[in-house]
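Here's the structure we're looking at; comments come further down.
Here the complex is missing a single protein chain, while all its other protein chains stay put.
Going by the order they are written in, the chains are A and B; count residues from 1 in each one.
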Amino acid sequence: MKYSGYILLAIVWLALPFVLERHAIDLLVFCGFYAVAGAGVGFLLGQGGIVNLGQAAFYGLGAYSSAYCTVQLGLPAPVGILTGVVVSLCLAFLIGRPILRLSGYFLALATLALGIICSNLFYEAEFITGGTLGIPGVPKLSVLGFALDTPTKFYFLIWPVAVLCVLSMRSLMSSRIGLAMQAMRDAPEAAMVLAIDISRLKLWMFLISSVLGSVAGSLFAHYVGFVNVDSFGVERSIFFLLVPVIGGAASPAGVLVGALFVGLVPEALSVLGDIHRVLFGLALVATVVFFPDGLIGLLKRLADTCIPARRQALKMEQSR
Amino acid sequence: MSMMLLAQACATGITNGLIYALVGLGMAVIFKGSRLINAMHGELAVVGAATAVYCVEIAMWPTWLAVTMGMLIAMVLSTLVDIGLVRRLFNRNAREESFLLLTVGLGFTFSAAVLYVFGREEHLLPAFGDEIYEVAGAIIREQTIWIVGIAAFILIGLKLFYKYTDFGLAMMAASIDPDGAATTGINVRLMRTATFALGGLMAAVAGLLVTPMIGVSYQMGPILTLKGFAAAVLGGLTNPLGALVGGITIGLLESLSIVYISSGLKDAVALSVLIVIMILVPDGILGRSGRKGG
């Protein structure tokens, strides 16, 4: 009974590729990239209160590492992905240590600056990134000799990866380190008194976020087969931030909902022409102002009021 | 030749720097009055400039009227944002990140609106004057003189406003100690709204001044915000003179890096400096009034 909702979701998820047309599945794959990269940003935001406006930098590092290693060096795909992760970890470590001493607005704008600097460097480092021309011909991924050469096949890779990320974040949140991270977010001085090493935990969070960004970028490169600078600008970082904001950063599952929103809604609105960006922006503003817990908070509230069993449970909870 | 290049780079750097300083001043005004960093400031500048362009090019209005309209629209927009949205977040005691996300979202919306109305092209406003001067081998356009004059005017005006007018003092008091200010009869909410109106006006002025030189396009908001913020932070965030010095520093660094490094890396250089300054000199290069203090 308890898991019926999840089972239903799983069935829908399995059935979708057989019902939808190719373009729709393609969009869902992109939602998966948003979910993975957004999970990192969401973890920083929800559990650390840190606004990261530079995730596209790590997304780009992952994508370029994979593209360069496979196309220019002829290395196997896992080496490229791993290279991306290592490069991202190094950058996150080097830049994270100093900037994480900042807080609030200052930290957020430092990450935005980091994003713009990296996007500039992607333009300039033509010998690696191919500049505006980019790197074409990134090979398709294959898992156990099974080539992921259609959107449907990739769909069955990226979503389990995204769900795995979310589960992992969830497990972390209820662990010793996760509790300490949340403690640090709510009252840093009190956390210090309990011997919680704040700067180390913040750095760890930033490293986790950068790895997720990089992996998403690598998978993106293999899926699209072509990377160029246009994919790694400020706007991309903002979209990654929107994933947890719209979905709800407090709960790790929020990024899945947020990713679907960010990936699908602009597309759905695009039939209205260029005005769709304005509407999308307004939707974001409305979420921040009216639904601080995001869509997942809204869904929970709806479930609490609409489903009789949950309403009952809630009443019991309150009367205790 | 090289000397002339250097002189020209300095002249350009100072001109751009003054624009960043004006953007930064606007952000500092809003920070002073509300303790918020307005991440949509660059977009407000774009909206102001785009409105003026629209009035000149499509409605065929005279320039002075179009410019006034641009300032008015940005001011009204900024005021409405405070009354309609910021106030709501204050009422619910929202955390800092919510305010940031709100202004980031609004910035995105504004830039999307400008894209919708104008498309992707850059648009120029007619310059305030067409004279060209030569100083130490550098070509200086009349527009630059205007920018210097207006920046100086605003700087002195702000200084006097905060120091000598009751309204300015009340605005500062309302942000530094809201409860204390309220007990002395200051309407804290009204003061914050006034702050946003003033900030919006200043954003528009910066946008209008830059448009005759580099043109306005929907996507220049974030970079303008960041450089303005860099200028403000360099100056210690609450110190108007600091923002001026900070802006010119950023502008010079940028144009010198075009000459000596690469034009594609000018933003990277300026923003790296921003990050380094925030970490090493949190109180700004002029020291004194800390970034958190009044």
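Definition applied: a residue touches a chain if its C-beta (ideal position, glycine included) is under 8 Å from a C-beta of that chain, and two chains touch if they have at least 3 such contacts.
Rule of thumb we're sticking to: contacts and distances are computed from a predicted model.
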- Message: So one subunit is absent here. Using its UniProt record, which name fits best from "3-isopropylmalate dehydratase small subunit", "ABC transporter substrate-binding protein", "ABC-type branched-subunit amino acid transport system ATPase component" or "ATP synthase subunit a"?
- Response: "ABC-type branched-subunit amino acid transport system ATPase component"
- Message: Just to confirm, in the complete assembly, which displayed chains does the hidden chain contact?
- Response: A
- Task: Quick one: say which of A:Ile128, A:Leu179 or A:Ile275 touches the chain that got left out.
- Result: A:Leu179
- By the document's definition of touch, the residue of A:Leu14, A:Ala187, A:Leu272 or A:Leu302 touching the omitted chain is A:Ala187
- Note on the structure: Contact residues on chain A toward the hidden chain run 167-168, 171-172, 174-180, 182-183, 185-187, 189-197, 204, 208, 250, 320
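Just so it is clear, only the chains that are shown with their structure count from here on.
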- Message: As a quick test, compute the distance in whole Å between the mean CA positions of chain A and chain B.
- Response: 31
- Task: Provide the residue numbers of chain A that touch chain B in the complex, in ascending order.
- Result: 45, 49-51, 53, 95, 98-99, 101-102, 104-106, 108-110, 112-114, 116-117, 120-121, 123-124, 234, 238, 241-242, 245, 274-275, 277-278, 280-282, 284-285, 288-289, 292
- Message: Under the stated contact criterion, what part of chain B meets chain A in this complex?
- Response: 37, 39, 85, 88-89, 92, 94-98, 100-102, 104-106, 108-110, 112-113, 115-116, 222-223, 226, 229-230, 233, 262, 264-265, 267-268, 271-272, 274-275, 278-279
